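Let's look at subunit A:
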Amino acid sequence: MDFFANHILSAVLFTPLVGAILLLLIPRQLELAHRIGGNIFGVLGFLVSLPLVVWWKPGVEAFSFQENFSWIPSIGARYHLGIDGISLLLVMLTTFLGMIAILSSWSAIHQRTKEYYILLLLLQTGMIGVFVSLDFFLFYVFWEVMLVPMYFLIGVWGSDRRLYAAIKFFLYTLAGSVVMLLAILALYFYAPVAPGGTRTFDVPTLLAAAQHFSDPLRAWLFWGFFFAFAIKVPMFPFHTWLPDAHTEAPTAGSVILAGVLLKMGTYGFIRFSLPLLPADGPIRSNIVKIVIVLSLIAIVYGALVCLMQKDMKRLIAYSSVSHLGFCTLGIFALTPNGLAGSVLQQINHGISTGALFLIVGVLYERRHTRLISEFGGLATPMPNFAAIYLIISLSSLGMPLLNGFIGEFTILQGAFQVSKAWAAWGTVGVILGAAYLLWLYQRVMFGPVTLPVNERLPDLNFREMATLVPLVFMAFWIGIYPKPFFSLIEKPVQRIVEQVNPNFYQMERAKLPPAGFPAAAVEAK
Partner candidate 1 sequence: MLDQAIFYLFAGIAVVSAILTVTRRNAVHSAIFLITALLATAGIFLQLRAEFLFIVQIILYVGGIMVLFVFVIMLVNLDVAVRQMQFARQKWVALLISLALAAQVGLMLWSSRKVPGHGVPVLNAVPADKLPPNTEAVAQSLFSSYLLPFEIASVLLLVAMIGAVVMAKKRT
Partner candidate 2 sequence: MLPIGHYLFLGLALFIIGAIGVVTRRNVIVILMSIELILNAVNINLVAFSRLYGDVAGQVFALFIIADAAAEAAVGLGIVIAFFRNRETVLEDEMDLLKW
Partner candidate 3 sequence: MTPTGYFLEHLWLIPLFPLVTAALMLLLGRRLPNGAVSVFCVGSVGASFAFALGAVMQLLSAGPENRAAQQILFEWLTPGPMLASNGHLVRFTADWGYLLDPLSCVMVLVVTGVGFLIHIYSIGYMGHEGGYYRFFGYMNLFMFSMLTLVLANNMLLMFVGWEGVGLCSYLLIGFYFLKKSASDAGKKAFIVNRIGDAGFILGILLTAVTFGTIRFTSAGLADVAANSGILQALNGALSAQTLAAGAPVLTTIALLLFVGATGKSAQIPLYVWLPDAMEGPTPVSALIHAATMVTAGVYMVVRMNAIYQLAPLAMDVVAVVGVGTAIFAASMALVQNDIKKVLAYSTISQLGYMFLALGAGAFAAGIFHLMTHAFFKALLFLGAGSVIHAMSGEQDIQKMGGLWNKIPVTAKTFFVATLAIAGIPPLAGFFSKDEILGRAYERHPALWVVGFITAGMTAFYMFRLVFVTFFGYSRADDHAQKHIHESPQTMTIPLVILAVLSVVGGWIGWPPSLGGSNQFEKFLEPVIFSAGSTEAAPQSSPREYLLMLASIAIAVAGIWLAYEFYRAKRFAPELIAGKMRGFYRVLFHKYYVDEIYDALLVNRTKDLGTLLGQFDAKVIDGIGVDGTGWLARFGSTLSMWWDKWIIDGLLNFGAKLTQLLSFPIRFLQTGTFSTYALLILIGLAILLAYYQQHLHVVLRGAR
């Protein structure tokens, strides 16, 4: 038990891997065994990650549950794990969505079941690894490893243009990450070495060292990392792999893709890119301007493109572009609210969009098409489905008391403190979000049943409920009582802002008036 407590992160990281290896040993004929085994390990992965929350204490040091073992001493790469509030949330999201994704594919997958579950579990390990590793080398390894199972998930179990989509996804991401590799190496090389000491890939050390780099160098490093993350997020000009990948991927694949993979980009921005920003000055302000403008374009652009989509999955994919635009906007506002909102919005997006993909998956399993025109009036045959779908749409379009609103509002607040115009553009996205999501909902659910095929569609069965209801629950929780989440990420966010944007805290460092000011105002009345 004590051992478990000391190696909790490794346990979380490798549980799915163990599962994959065990499934490897089961002969492929026993499809049911694979299904059950896969689900067991999906749930197990989540359960194992629960202690992280239970034992979590906002520690004084930046990262908790650290594990640090020697791996490749000759180049200074170590097996160094650790999480702060942000990564904790993302890890939980990963295990949670992973469990749901695995459950969701019970009846969707009929061929190569064995490999399917193995790959899902491998993917799980890869993604968790990205979020927990505190060693650049380890991080990069996980970052790349995770591509392969995703490639196969799309390529084997995807729909018609899967090969194109899969390789597009792979090449796009790879192109970004190899540049990141260079940036990592440069960081590794330019970081000063203690006399007699060896070079290291340790993330905190290197990022601390980066603070003393010259501005141009930091700018170069920033751009080096930027492409990898921007492609992953994806930001505006690099987003075109996303619709294809989403559209072709199997449901679970899309859920993971939208729910977790995209977050790697934003996570990378928060964890690595921000500390590399040059010190306050023209270079930095230019960089921030560029990124922000890209985010705003993404917000409006993605929303607008959604309006013309004929394919549900494609529409949702583009909506992800818009939502992730919010996340990046919040990140590069460099204010506590923006960052906190962005982190929360990542979780929200994982929940809402994941659920949306599940919903499309439900329809796809019944009709084997994703064309909006193929549906219509489904509210009559499938009332429960209609209800859940409505709630999810609302959460995605930022209805108060649902998760989306909290994130968007906080982000807008964070951006507003820097520039009113940014927030104003953001609200355009909010408006359009309502437009395309409700329009989609209306076209799919409302009106008379247009096609005879749709008249007899069965409503959600128990398993599908089991996949969707937890997400709905989470949506309401975050929407109504987000305080625990905020308190979780407050410390790390503050740490980051203090590091990146120190003069934010310059003003009134000493006292934080509770709310409203000046305190004198009260007796002035």
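As a working rule, a contact is a pair of C-beta atoms (placed from the backbone, for glycine too) under 8 Å apart; a residue touches a chain by one contact, two chains touch by 3 or more; residues count from 1.
The candidates came about this way: all candidates are chains of the complex that A comes from, given by their letters.
In this text the structure is predicted, and so the values were computed from the model without any measurement.
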item: Pick from 1, 2 or 3, the complex member that touches subunit A; value: 3
item: Parts of subunit A lying in touch with candidate 3, wherever the complex brings them together; value: 168, 172, 237, 239-241, 243, 301, 304-309, 335-337, 340-341, 377, 379-380, 383, 387, 394, 399-401, 405-406, 409-410, 412-414, 416-417, 420, 423-424, 427-428, 430-432, 434-435, 438-439, 442, 445-448, 480-483, 486-487, 490, 493-494, 504-505, 507-509, 512-525
